[in-house]
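For this view, one protein chain was removed and the others were kept in their places.
Chains: A, B and C, in written order; residue numbering restarts at 1 for each.
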């Protein structure tokens, strides 16, 4: 099978490689000249692919994805298929699909999990779109997914792939926060002599056994107290979108919110909240609070 | 009526003054020689009071209170009454009362709200103890409370005064946090041109009209964006005890917890949580997070 | 001054009355024939007003407001001014303003607080829009607001009025939740003999003194344990929008979220969350959980 891959960064590049290893032909394009790209521009990419084409878009969400989809809309033909594998918000997918459908171009969204390990372990894929488009691209999905029965799902209609990935990442925020809270509590307690050893022991037989725990233990092997790691964490949108989608659906998400809010506060998001609290305390109690 | 007041700091000193203005006699003692104390030690205080005595203890919770109560236990006689007005945990009160009861000394606990304004506005008092002890000290409570029908309550048995005050402060944490969240959101929004003006406008006719809002507006008069206030806030135990007591009783307290946790994080309490989150992100996604 | 008021329900009707009491002429319209309306349809309303007109729209958000604005767009003329006082999301206001501006019609949004008490106490108003439009409608705002210096603010550009009101209500959710948590904790504690009395006592001299507390005490006068009140609470959007807006701005809002999430859970929003927890517990621990 033949595939065009747009975006050859850490994710796209490894994915192209994994697809090739499965015996498919991948024509790669990236805006960067030293990306190892096969063609120098989108026109050349489209020209190299036999119709009906399948093009996988793996570029940053927002303007890069929007621009790429817009250009593909003019370059591709009826019957071609675009798979958007970037981290878009699910609400963008319907708009994209409707716009491309006017020219007869099919659109699917695909949430991709697995990070830098995916090249080796395979990528967990969550796909949104029509059943026939899903079947058509199935060989590519099969090439990317891990071995075994899991790791690939047709989650729902257009938008469903990114929705599932968004929720997946929301859960991930909650799990990471929970591990962090446990670690922090043990680090400060006189009852625990070596937090890293305790957490490593949980990798067998315990209820919290998980890949995230494996990764944490891996990080603690070189830096048991994690003092080399800065006490801040960035957020990348998915937890924010999850709590918004959940609230619209009437579902409370306090654990996912806890993960998001802790990260926001670490970047100064709670500073003005605290100024209010401390200003009030100064007013009613004469408390003088020092920075 | 005659009263011994132990502890003549910001709270105790103003309270003694207010009681005197109501026509009672107050003999004051403080460990500090330049506190304006009437006597130089506890023995002298007890000697100056006519039996049966009433002694109000207004010293910091923990060791200062414990030591004072312990000494009073040996100096006072059966029939005397101790009122503990410090910020003790309610669980300490029963222990104190039982210990003193062995010598026939009565014990009441009194939660005091009002801060630096109490001298002028009067103090909100929440009292725990027996009905006869409450009646006996009522003239003192009447002197301290604000004018009008509110501001004084016999909350329950020994411990009830501090329990009510603890919950009161827990609520206060939640309210302050809510105001802070609203302020912080408006400060960052392009839709709001002057947050201080918006909040000041709420002092009439709005549902959030409150003394805390009055105090916040007062603080914003000189410093509208509160940039002179450090983005940190200390906690003093009551919210922590409230969420613990509530959890034991099966009551979830997410808003009070939000207030407490935001303050703890501002003092570095979430640093290790964030290190775990960022270490995991580095492992699975190759994300490099900068401080 | 002359004003058209569209929507004569609990809010609009009382507001029209208050404006009239201030000496202005109000022509009222409502879809309901028994609302006491002055005219039977929007065309008649517009015909009765002298150009340049001011029309206040006080109808439910969503379709009713959208339909009304759409019709007014065709009926009104350049130079007329619409004030949208309903509970719209601030993001809708810019769209409305842009659409009407094409026909030269001015648009302002006005958040209104005060509920059923506003008729008597006056309404707290938060206004978004241009300075000249604000000045033009100022006599109406002055008629509606409470006496004194507070209760009215020009919060910012179009959308700012609803943004300020949204945040106001978000804060309100957090405050109500905090009071609820305190009440619930005291109700279950053996240390408190009468929760209603304790909370009533806080109305003087305490830090949590507030209009919400006044209202709660009022509700408890007839029903001290609130057992006549169902243990559920509805949400009406503002807290949801606040936490979304705050998250977009990078501000964590755990206390406001606590208020929202508790209400969502009371309407079954956490049921599936709990099913997952209990299903997992059954799997790993053999725990059998009964409904």
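One rule holds for everything that comes next: a residue touches a chain if its C-beta (ideal position, glycine included) is under 8 Å from a C-beta of that chain, and two chains touch if they have at least 3 such contacts.
Since this is a predicted model, take the numbers as computed values, not measurements.
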- Task: Considering the entire complex, write down the shown chains that touch the omitted one.
- Result: A, B, C
- Query: Which of A:14, A:113 or A:278 touches the chain that is not shown?
  - Reply: A:113
- Note on the structure: Missing-chain contact among B:42, B:112, B:158 or B:273 belongs to B:273
- Query: Quick one: which of A:3, A:105 or A:251 touches the chain that's been left out?
  - Reply: A:251
- Item | Given A:13, A:231 or A:259, the one touching the chain that is not displayed | A:259
- Message: I need the residue numbers on chain B that touch the omitted chain, in ascending order.
- Response: 207, 240, 243-244, 247-248, 250-254, 257-258, 260-262, 264-265, 267-270, 272-273, 284
- For chain A, the residues touching the chain missing from this view: 90, 113-115, 118, 121-126, 128, 145-157, 159-160, 163-164, 167-175, 177-179, 181-182, 184-186, 188-193, 197-198, 200-213, 242, 245-246, 249-259, 261-262
- Message: Residue by residue, what part of chain C touches the chain that was omitted?
- Response: 10, 115-117, 176-177, 179-181, 183-184, 187-188, 211-212, 215-216, 218-220, 223, 226-227, 229-234, 254, 259, 262-263, 265-266, 268-287, 289-291
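Just so we're on the same page, only the chains that are shown with their structure count from here on.
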- Where the centre of all protein Cα atoms falls, which chain's Cα centre is nearest to that point? C
- Note on the structure: Note to self: most contacts are between B-C
- Message: Farthest chain from chain C, going by the mean of C-alpha atoms per chain?
- Response: A
- Message: Distance between chain A and chain C based on Cα centroids, please, to the nearest Å.
- Response: 37
- The distance between the C-alpha centres of chain A and chain B, rounded to whole Å, is 46
- Between chain B and chain C, what's the gap in Å when you average each chain's C-alpha atoms? 33
- List, in ascending order, every residue of chain B touching at least 2 other chains. 115, 177, 179, 181, 184, 188, 211-212, 254, 259, 262
